[in-house]
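Excluded from the complex is one protein chain; the other protein chains are retained at their positions.
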Amino acid sequence: MTETSTGRTAGTAAGTKKFNIDTVENAAKTPDTELPWAELGLKRNEFDEVVKVLGRRPTGAELAMYSVMWSEHCSYKSSKNHLRQFGDKVTEEMKKDMLVGIGENAGVTNLGDGWAVTFKIESHNSPSFVEPYQGAATGIGGIVRDIISMGARPVAVMDPLRFGAIDHPDTARVMHGAVAGIGGYGNSLGLPNIGGEMVFDSVYQGNPLVNALAVGVMRHEDIRLANASGKGNKVVLFGARTGGDGIGGASVLASESFDDTKPSKRPAVQVGDPFAEKVLIECCLELFKASLVEGIQDLGAAGISCATSELASNGDGGMEVELTSVLLRDPSLTPGEILMSESQERMMAVVTPENIAAFEAVMDKWAVEYSWLGEVTDTGRLIITWDGAVIVDVDPRTVAHDGPVYDRPYARPEWQDAVQADSFTGSVQDAGRPSAPADLAAAITELVASPNMCSKSWITQQYDRYVGGNTAMAYPDDAGVVRVDEETGLGVALATDANGRYTYLDPYHGAQLALAEAYRNVATSGAVPMAVSDCLNFGSPEDPDVMWQLAEAIRGLSDACMVLGIPVTGGNVSLYNQTGTVPIHPSPVVAVLGKFDDVARRTPSGWREDGQAIYLLGTTAAELDGSEWSNMRGHLGGLPPKVDLAAERALGEILINASRDGMVDSAHDLSEGGLAAALVESSLRYGVGARIALQDVLDRDGVDLFTALFSETQGRAVVSVPRSEEIRFKDMCTARGFAHVRIGVVDAEGGTLEINGVDTMNLAALREAHEATLPKYFG
Amino acid sequence: MTELPLIGGTADAPGPGTLTGARIGVITFPGTLDDRDAARAVRLAGATPVALWHADTTLGDVDAVVIPGGFSYGDYLRAGAIARFAPLMSVIIDAANSDARLPVLGICNGFQILTESHLLPGSMIKNDHLKFMCRDQILRVENTTTAWTRDYAAGQEITVPLKNQDGQYLADEKTLDALEAEGRVVFRYVGFNPNGSRRDIAGISNAAGNVVGLMPHPEHAVETGFGPELGSSTDGLGFFTSVLNKIVGDNK
Amino acid sequence: MPRIVVDVMPKPEILDPQGKAIVGALPRLGFTAFSAVRQGKRFELTVDGEVTEEILAQARNAAETLLSNPVIEDVVNVEVVEA
Partner (left out) sequence: MPRIVVDVMPKPEILDPQGKAIVGALPRLGFTAFSAVRQGKRFELTVDGEVTEEILAQARNAAETLLSNPVIEDVVNVEVVEA
């Protein structure tokens, strides 16, 4: 009894008569008609450009398409000139495993054995502030569709989150909603959540960041691209019906083209239907397996405008579509609105005439609604009709790829020098720095209970980590790990990182530090880093200060990728994250993907075996600016920790080799919160303590105990080494010239973390402090 | 290739299990999530998983059926409410009640479907804390005579993952007393009741012991390195070996 | 178009975790007048055309079988509303 088997055919739509259809013919005859381009977000020069491209004024429907596709979100007009560096700064080493690079829905990386992996990170920031549950849920839904459209089976998700101050009255609303939404959608798709981030900072109060990452795997032969080739092939829209979701400005247009009927209300937010998406996943995979689609594209921002123009311009260049064939949830939608609608859980595909019946059989099996909209042509034109009348006649490239590009002015902010000069050390906030044993113990406890360093299990307990049966590591280890092939154990590791405070102090190096940390997290788990995806969350590009932050961050990130030898394969830019004139901290969230030949070799982040030797890898400098400690004391100034990418690479190689050869049983990298945080986390992982003495570190590096514990110097990790492997491990570090020093032993009996010069800390008490914070604020 | 290809269905799994005689069906509804995982558990236990489709009208020659976890039809109305009316469910209900007493295991959403089908008494409502909860959960096996628990020792404590939003088991006092009296409380939560279930009940059986339902996920504790870190991490395998041994024994 | 409204409530003897959470939250927002809250479901079924006795019977039947679970819920109301 579903309507799936019939669909709607051209010209039979009820309500066709309701609109004053603005045809191409009419547009040519009425050049002086006023159009609401400003309300739709276009600038005067952009509208003039549209007129120039078309050689006449656009129709209402064309205006709708150009306005959404030329928006910042879809056209990357402010960032494009800078993003090029990701494609330009690429070495042979970086190209080696890249099967599909930037520009497609998501990049694809070769895993070997005929397997490939695709992953991407995206933002859903402002919808998640307006309606946290649905905003976050549809964020997961959108990124998962990107992965499906590459031909892959999605296998896991991650959720880097940034909220306002933990004690601000509005934070609980956003936190509860976003976490429940991510869980509600991701859990219902059967995708394990294998990691993420959680940061509280008042700079995100009115602009929380809800980023979502999805990863999928496929066989090489299943890779699908978004292009419409083959004259005469059919174009089909399937999945959910089209409603008025996310058309915002289009209601302006609606009022223009309506007769007398009042448009019904347009939804303020999009509501996700995870069940519909789960069914879409399965039916798409059946389509791929039986090779029933030639090209496929998910519908996200800019909906049908985006899907038709991208499919057409990436293929043979032409397409004809009858818009009244679109199945609607709300019959009052105008043609322009249908083109702009961002209704969720929809896909568009190109199918050869021979495969139509088989395609329909798959749709019917899964009870998915679909409708045939038109076909691929070789005319180089995208032609959209409404009941036969031509309402769009454009070169699809001009819509999808030739949008405006701006060289926005940027300059190093005037305040940057003053901020960098204001070091934490010696500042008012640094008064009373702890040094007595009891004070140091109290400081460590305070650190691990602080909003950013506390246990995230309040969040991760709401996420299914097991579904799929391939999760080898997730919270609280450094990277999430999923198996791809059961026979060989082939698998992937993923970590996402960003430090907005570092990036605020120095955007070039801050972005590199985000990459360095994600890279380090992946290597710490034992995986070989292979590829990068990034989500650049910044303020307004029209502010030269912010534009400079963005330019510097992209330059820094692309430079660092060259040194680490891993390419950016895709990502997303989210701008205008600011309240009034106050932007968020520049927050480039960087995801690194690594590969395991056998996930059984993964290294967890906690100690287990009594008596194993604990080593600190890397050297420690006095680097407290921008640190969690200075943040806890309310200071932000100075310079972030130094970046040493050669050292990161060397450390990575040690950690990967040690894991492969069974030389370490645990490894945990040092990042926010420094050594103090790493020691506590490694102890709490399995509830096994240690006895630590840092004298050798203090002597070698010339730092005091407080600095050794709280400094955030990069390129460091702690590992535990079985007694039998100690010589081999030390030899390896020596041979590679990498600083390593034994700082203690695992103590399975005591239930304590003992650090010389610090009062002995009881693990049960530490755990209580670590785990109490989120429940205290969020119930 | 993996034994259960990531792309493609369970039917594409190469080769049967070691005990090729035993065929255990795993049903997929639209919205089912843990079907591949259940099939993997069946295989690791030595039997052959057989993919069943909710719209089918016959069971074929399967010796037992697993109704796996997930959100059938989205579970927006009530967990299991719509799935209960699937064509294959009526066949399963009849087979479970027939003299042959087809062994049926409902896990999580499967348990909810079994209560909605009235194969098992009581029902599940939202967790008392109202949130989805995913954790490693200790259970006590209280009845080792059912088709799905004969390989466990009486009173044995096992650790298996738990992950759900609507896991709070309830039934009226009379029903609960009867379940206790007849030994039909098969699993109880130990140490921590994760959802407010009455009398710490995690799973129950029908009177004959062929139909068992529980909220936690034994199919996620069958492989070292991919299940709970506590306990043996393969504590769930006993469900599948139990039914396999029963099938093999019955067929002798 | 006419609609049939079906109201389903948790049985009185059954603890309602959602209602409990609400009754706990109300006083914190200054709503002190309510001693208990229960949360149930309201369904609106659209009928194309007239609501006949037969259609109303269908709605009652759907309410008892699909829309509610008699173990934990009661159908408290089935009524026709003209739009």
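Annotations for the structure displayed:
To keep things simple, chains are lettered A, B and C as they appear, and every chain counts its residues starting from 1.
Note that in this section contacts are C-beta pairs under 8 Å (C-beta built on N, C-alpha and C of every residue); 3 or more make two chains touch, one makes a residue touch a chain.
Everything numeric here is computed off the predicted structure, so don't read it as measured data.
Taking every chain of the complex into account, the omitted one touches A, B, C.
In the complete assembly, the contact with the undisplayed chain comes from A:Q134, out of A:S75, A:T118, A:Q134 or A:S558.
Between the chain not shown and the residues B:V26, B:V50 or B:I82, the one that touches is B:I82. In the full complex, chain A touches the omitted chain through residues 1-2, 130-131, 134, 240, 243-245, 264-276, 329-330, 343-344, 367. For chain B, the residues touching the absent chain in the complete assembly are 73-74, 76-77, 82, 85. Touching the omitted chain from chain C are residues 1, 4, 7-9, 19, 22, 25-26, 29, 31-48, 54-55, 58-59, 61-62, 65-67.
Convention: only the chains that are shown with their structure count from here on.
Once the centre of each chain is set as its mean CA position, chain A and chain C turn out to be 40 Å apart.
Shared interface positions of chain B, i.e. residues touching 2 or more other chains, are not present. Those residues of chain A in touch with two or more other chains do not exist in this structure.
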